[in-house]
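Worksheet: one structure, shown below.
Note that this complex is displayed minus one protein chain, with the remaining chains in position.
After this line comes chain A, so read on.
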Amino acid sequence: MTAGLWEHWLLPGIWITVQLTVLGAAFAAVVAFTVGIARTSRLWIVRFLSGLYVEIFRGISALVLMFWLFFVMPLAFEMQLLPMWAAVLALGLTYGAYGAEIVRGALNAVPAAQREAAVALSFTPAQRMRRVLVPQAVPEMIPPFTNLLIELLKATSLVSAVSVADITFAAQLSRLATGESLQIYAIVLALYFVIAFALTRLMRLLERRAKAAVGKGPDRRAAGGRRHLTGGAGPARTLAGAAGTAGAAGTAGGDR
């Protein structure tokens, strides 16, 4: 690959992929907590609407949603978003829907006695959520969130289809320019893998912090399960490992 392509496309491409991942994840987290908490509401209409949201956005293919946001929204609503923001919107809405199920599962996994104790202390529902339930549920959420984050990172490659110049887009361009398909795609695959690895490490650090904050040690069982498959060095937590940690979170991963 020539130096020019590397400097002008691939490096900026990496930056755009990282930005998309961070912004998409932030937006998805907001959606996940909002919708996930709404799903535990006492009002049936709130539960119904948030459930509807989850089913719709988990049902649509992320790529189809992206095409819809790019090509239909400007025509139908005369509302054009910058490609980057349309991409963040698509990623956040899709992965927020998956995340909402994780949040709901983790909230339900908080022992019922904690809820009852908060009621007995006459906390308001908002206080109960903010001071008791969410802090205890967060450490449970992190392993499935790590999986979701890797999924989101991988889904950022879809934006290349709507001409956002991320790594995959740069790869396509480089392939057209040089024809060196093998080298280019090998490099790009390795790049994604490196980013995924870094994200997984970061999330594991976060998990340890979050667990320590509510007075729980690191989960040895999940770590052991993971080592079994990867020899200790693989990036993404395996699904089973995450499921082990999520434990009572049950169907936390939704249908992924």
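General observations
Note that in this section a contact is a pair of C-beta atoms (placed from the backbone, for glycine too) under 8 Å apart; a residue touches a chain by one contact, two chains touch by 3 or more; residues count from 1.
Criterion: contacts and distances are computed from a predicted model.
Among the names given as "Proline dehydrogenase", "Ectoine/hydroxyectoine ABC transporter permease subunit EhuD", "Urease accessory UreF family protein" or "Protein-arginine kinase", UniProt records the absent chain under the name "Ectoine/hydroxyectoine ABC transporter permease subunit EhuD". Shown as candidates are A:K154, A:R201 or A:K216; the residue that touches the absent chain is A:K154. Only one of A:G59, A:P111 or A:P125 touches the chain withheld from this view, namely A:G59.
Taking the complete complex into account, residues 55-56, 58-65, 67-68, 71-72, 75-76, 150, 153-158, 160-161, 168, 171-172, 175, 181-182, 185-186, 188-189, 192-193, 196-197, 229-231, 234-236, 238-240, 243, 255-256 of chain A touch the chain not shown.
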